[in-house]
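For reference, the structure I am asking about is given below.
Removed: one protein chain of the complex. Kept in place: all other protein chains.
And then chain A:
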Amino acid sequence: MDLITPDLGLVFWTGLTFIILMFILTKFIWKPIMAAVNNRENNIQEALDMAKKTKAEMEKLQTQNANLLKEARIERDEMIKEAKITSDSMIDSAKSKAQIEADKIVENARVSIQAEKNAAVAELKNQVATIALEIAEKILRQELSTDEKQKQLAESFAKDINLN
């Protein structure tokens, strides 16, 4: 059967054509296409990897931020607490100092008031003594203004003395 008998000419041309075609297609077609496809696939892979990496980094950053925020909050709270304590103690000390000062002032005032009072009392005593002397003088002058009266007085004294 010539249907299944290979023909030399066609075998030759097929072989030649196929080999030449394979070299031409490899050089001009397969290499550029494969390079482009691989390039694209690599790019996509890289982009995917990068996205994954970025996501992980973002998450890391976010947790870092959260931690930082937490720490800052704690620090702030501590600072507020400390400040409060400091201010409280400052107020307390100021208060006690003021109290002491006030007490001192009051004490001083009291002392000087006492002194003034004493001085005033002494003055008053002097004045009263002076006035009393003057009154006594005036009264004496009145009593001893006549000889009769002098006599009378002398008599009254003498009476008293007699009684002794």
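Note that in this section a contact is a pair of C-beta atoms (placed from the backbone, for glycine too) under 8 Å apart; a residue touches a chain by one contact, two chains touch by 3 or more; residues count from 1.
Heads up, the rule we're going with is that contacts and distances are computed from a predicted model.
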Name of the absent chain as recorded in UniProt (options "Peptide ABC transporter ATP-binding protein", "Phosphonate metabolism protein", "Phosphate transport system permease protein" or "ATP synthase subunit a")
"ATP synthase subunit a"
Touching the unshown chain, chain A contributes residues 2-15, 17-18, 20-22, 24-26, 28-30, 32-37, 39-40, 43
